[in-house]
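Structure first, then comments.
A single protein chain has been omitted; all remaining protein chains appear in their positions.
Take a look at chain A:
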Amino acid sequence: MTPRISEIWVYLAASPLLGLTLTLLAYQGATWVHKRCHGHPLANPVLLAVAALVALLSLTDTPYSTYFDGAQFVHFLLGPATVALAIPLYAQIERLVRLALPLLVALVVGSLTAALSAVAIGSLFGASRATLLSLAPKSATTPIAMGIAERLGGLPSLTAVLVIITGIVGAIGGRYVYRALHIEDDAQRGFAMGIAAHGIGTARAFQENEQMGAFAALAMGLNGLMTALLLPVVIPWFLGR
């Protein structure tokens, strides 16, 4: 009995099937909980699924690299899904043109606020230099943030995690900020969400409605660009070499 189970395990641990299936199952379960909680932002699907997977992998002593061999197929789809953001963006073209100047100013201010406030608060509470450099690009989308962290001298794989946590914080916390400040317009809500919380904030915005999602997608793309341009100049100046 036992040898057969371990044989099956040996097969499963070596095949991408398990990591891929677990990712989809975790997502299905997390979406189910999210719906049962009436879409409450605290029941964030990414947070729930990641928590379940980390618990499962730790309990079974499975290394992350084994899991990622399967999960990479899902991870790969981030590329084409990012390109697909052009479509909801195109649907908002009239409003984009009308709001071009306010959006541009909000982009620069938001992008600098995201990086400098993170570094300033982190250093105030005693974070190490490597952590601060990994923290700076946290509001940019994962591939951009990792590239910038590497260039600044941070730890790209730590940045990937901080980016995801940032996204979850933004997706959960956004509605409380909007409520406190009486931000009611979907374009303003979406744009702020995309600047601060990249793709995960954008995913959250699309759960609200298409317009909020489109402005979040726009902000995410522009903030990726702006962060890549600004941080290599601003951060060494801000932290001193």
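Couple of notes before you dig in:
In this text, a contact is a pair of C-beta atoms (placed from the backbone, for glycine too) under 8 Å apart; a residue touches a chain by one contact, two chains touch by 3 or more; residues count from 1.
Keep in mind that, in the parts below, contacts and distances are computed from a predicted model.
Hidden from the displayed complex is a chain whose UniProt protein name, among "LrgA family protein", "Sigma-70 family RNA polymerase sigma factor", "Pyruvate dehydrogenase E1 component beta subunit" or "HTH LytTR-type domain-containing protein", is "LrgA family protein".
Within the complete assembly, A:Ala197 is the residue of A:Leu18, A:Ala197 or A:Ile235 that touches the hidden chain. Listed residues A:Leu18, A:Ala71, A:Ala149 or A:Ile235: the one in touch with the omitted chain is A:Ala71.
Even with one chain removed from view, chain A keeps its contact list with that chain: residues 23-24, 26-27, 31, 44-46, 49-50, 53-54, 57-58, 64, 67-68, 71-72, 74-75, 77-90, 93, 95, 98-99, 101-103, 105-106, 109-110, 113-114, 117-119, 121-128, 131, 135, 138-139, 141-144, 147-148, 151, 157-158, 160-162, 164-167, 169-170, 173-174, 176-178, 181, 183, 185-189, 191-193, 195-197, 199-200, 202-203, 206, 211, 213, 219, 221, 224-225, 228-229, 232.
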